[in-house]
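Before any comments, here is the structure.
Omission of a single protein chain aside, the complex is shown with its protein chains in their original locations.
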Amino acid sequence: MTARDIALIILQLTVLVTGLITVVLSLTWLERKALGRLQRRMGPMVVGPHGLLQPAADALKLLVKEDLVPALADKLLFWLAPMVVFVPSFVVWVTIPLAGEVVVRNMDLGLFFIVAFSVLAIVGMVMAGWGSANKYAILGGLRAAAQLISYEIPIIMAVIAVIMLPQSMNLVTIVDDQRTIPYAVLQPLGLAIFLLAGVAEVGRTPFDIYFAESEVMGGPFIEYSGAHWAVFFLSEYINTFTIAVLVVLLFLGGWSFPLMPESAWLGFLWVVVKAYLVVFVIFWFRGTFPRLRIDQLMSVGWKILIPLSFVNFGLTAFYKFYELPWWALTVSSLAITVAAGYGLYRRWTWPARATAEERLARARAYRRAEVTDAG
Amino acid sequence: MLASFKGLGVTLRAFFKPVVTAQYPKQHLPIAPRFMGFPVLTWDDGVKEPYCTGCMVCIRACPTQCMSAQMKDNPLFKEGKSKRRKIVDDFEINLGRCILCGICVEVCNFDAIEMSHQHELSVVVRNGNRADLQQLLAMGRDYQKEMGWKPKGGEEAAKPEAVTRGETPAKEEAAV
Amino acid sequence: MAINRQLDTLDMMLNMGPQHPATHGVFRMVLWIDGERIVDVEPHIGYLHLGTEKLCEGEQYSQIITLFDRLDYVANFNNELVICAAAEKLMGLEVPERALYIRTILCELNRIASHMLFYGTFALDAGAMTPVLYAFKERERIQSLFEAVSGARMMHNYFRIGGVKQDLPEDFYDRMGRLLDPVKRTIEEADDLVTFNEIFLARTRDVGAIDGKTALGLGLTGPNLRATGVDYDLRKAEPYLLYDRLDFSVPLGDRGDCWDRFWVRIREMEESVRLVEQCLQQMQPGPVMAPIRRISRPPKGEVFAHAENPRGDLGVYLVSSGADRPYRVKIRPPSFCNLMSLKHMMRNAYVADAVLILGSIDIVLGEVDR
Partner (left out) sequence: MTSLVLFYLAGALALGGAVGVVGTRNVVHAALFLLVSLMGVAGIFLLVFAEFLALVQVLLYGGAIIIVVLFALMLTRLQDFGGSMENRQWPIAALAALGLFFVIAFALARSRGSEETERLGPGVQELGRSLFTQWAIPFEVASVLLLVALIGAIVIARAGGRE
């Protein structure tokens, strides 16, 4: 390893950090604007044209804000937790390619690397929860640990099903294999599982259990302020973007679909555009759904997503082993997705709708009888 | 998951609808003519003096005791320019204490106090919400100009509501 | 099993409130939790104590109306109505018909506004952040209408003993025409967005359930009682204002869980819209104030008046000594009585449910602590 290599690596990492922070700033603005529009309001409008400078103003405010440490906090854990959360979310980006050559280090075990390191962030959450000496924080930390560990399994299973298609864990190979048909077409079930579990993994609505504002008021982050809180915030948004980029790379064809010329920069742009669209979908979820309860979250993870991910895995193996035509996988996967969705609808909404209609009919009949009595 | 998709549809439709909010400091929503902002004192342009005589009816009717007033002999009455024998000498309303109920306006017999359209409470000094006579009159002049305000009756004109209201308030108060 | 006894854990005391986003004001409850399960709950009230009942003894009747505005500060007209009705009953006053129509319209609109607030905040408690803004959009429309009618968006001081302060503004009918359709649309959207959403149903179905008998025993009223299936609505049971002339139905639940309480309120909004429409059709011009003296002096005596508030049965027990101020005013606040069911509903619920159950009771602290 020469000095030139080291310099190059440092340069690459610097570019990566800058790029990610830019992405985070843009995402905070985008989230507030998107939510604003979904809620028929403007979002930030004051700082800069259409509030474009709001993220910068917020960053400045967070950096100069007083950093409070609770008197009874475990100081060491309290100080370390934000780094422990941030480092993994940043480290995984070392191996994420944004186009054929736009990557710090392309690894053969790239996907495995991402999965392995993203788990470490949970330790940071638990440290923050424990170190804050706050009961809400402990509740949040425990919830975070339970939730993130549970949802690692469907993510890993969905990723394994994807790996089976090109038989490689190298993200560049996986993307190149989707030149004609993106895996979203082959494995709609896999996409659904990965997206849902990914949303759960970054703790966004409807899975924002561990920092649920209305219950534990920020969970592990409740006692944090200023720069430390900003670090949590940063890693949360980086994680969101990571999940979006992974969805794009694993299922939506990355830079190679549809019909992209072999240009690194065009491909890079294409991936970023797609990733922002996926991020918008995640924000859209946030603007629409209520939050699950912790036991229901566990049920969804263990009783729905994990079995489904095994089904997805089995289907893919079957398809691979017998070398079936590609549409066979598409059709079967789609059928199972739709069936699962309909099952949930039958389980929850159907009885409620039926009861509601029955009650309304009763109320209407009651009214009519009364009116005839009066007349 | 059907219902969830319906919900997604609702929010997405909202995404393309116009926003309903206003950018407050830059943009003010229209205020209804009846809006009850801070109580202010009106100015009689004919005589060049306030309508208020400092009779204290409003002060006694106020549920929060946010006002105080003092009465004096009206110099203009001696000169024969005004019909008001007494005139307000000093008047103070603590607007931070006022609950904008409008009772003072109802009990006033001289149309001297009105609920203006001023409603922005922020001040930079602690007692900045205490409005004295001059401030109240200035706010009142703005309100009168804005609304094209005319006295509803006053002591000389017979009030149409007088029948429903029964006795004169001065007597009422005396009976308490 | 012996091993489990050794592993027994201690319950954790979790202090929720008075500064907690989900307690809807300065309410504090101490939760004893075992993991995420609630073992016991202890509500603490009084952070917003105003001393309304005592204040009433020192104020004239016209001033008391402003105090009642501040009881249930989400449904001001309904509160004003009760104190006015109590005094009118004592004085044997006949309120002009138009005033009754105006009161009915405003009370029902206020019910919609109040339930809109419930819809938004309850969804917010459940974790959905958009409904609250949709709900406030309609609530704002209604409040602008109130502003045009009474001059204030919330603390109206508009009802008077014997009528209302002044007649409706000229553009009232235009405004109503523009108001009701969006409200109806928002209620439909509420069904799509929240009521029948799978996640919402999973969160609220069979959570915090209470049966009708217990509910009656605890003194629950309003939508909370009707959600258990008990058909008790003062507007039907003891019609006041003009409710005996109007056609409306009382939506009832059957399980008495959080979802039923939510659903009953959403349906009540629809019924309120119907009521307002009927009133607008039937209303005739006329006087809005009974011919009375400006300072009311109800005769010596005692009277109880109550009405169906958005939150339940608001009662006022008024004792008059014949002076211009009451001798004693006792208020029966629906929120306070509804809050008593908290312990029954929360046993064995999750921490996350605690927030939802408290939200579904729909308390207003101004009324609880009064």
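The chains carry the letters A, B and C, assigned in the order they are written, with residues numbered from 1 in each.
As a working rule, a residue touches a chain if its C-beta (ideal position, glycine included) is under 8 Å from a C-beta of that chain, and two chains touch if they have at least 3 such contacts.
Just so it is clear, the structure is predicted and the values come from calculations on it, not from any experiment.
Of the candidate positions A:Met45, A:Val104 or A:Leu120, contact with the unshown chain belongs to A:Leu120.
Residue A:Asp108 is the one among A:Asp108, A:Asp176 or A:Glu213 that touches the chain missing from this view.
When the whole complex is considered, the residue among A:Pro55, A:Gly141 or A:Gly267 that touches the unshown chain is A:Gly141. Against the chain not displayed here, chain A makes contact via residues 1, 74, 76-77, 107-109, 112-113, 115-117, 119-120, 122-123, 126-127, 129-130, 138, 141-142, 145-146, 149, 152, 169.
The rule is short, and it goes like this: only the chains that are shown with their structure count from here on.
Each chain gets a centre from the mean of its Cα atoms; for chain A and chain B, those two points are 54 Å apart. Distance between chain A and chain C, defined via averaged C-alpha coordinates, is recorded as 39 Å. Residue numbers of chain C whose C-beta contacts span two or more other chains: 130, 134, 137, 193-194, 196-199. For chain A, residues touching at least two other chains, in rising order: 38-41, 287-289, 344-345, 348-349.
Partner chain A is touched in their complex by these residues of chain C: 12-15, 20-22, 36, 123-130, 133-134, 137, 193-203, 205, 247-254, 259, 263, 267, 350-353, 355. Residues 59-60, 62-63, 66-67, 69, 130, 134, 137, 140, 144, 147-152, 155, 157, 165-166, 169, 189, 192-194, 196-199, 289, 291-295, 324 of chain C are the ones touching chain B in the complex. Residues 1, 3-4, 6-7, 9-11, 14, 20, 29, 31-36, 61, 63, 99-103, 106-107, 115, 163-167, 169, 172, 176 of chain B are the ones that touch chain C when the two sit in their complex.
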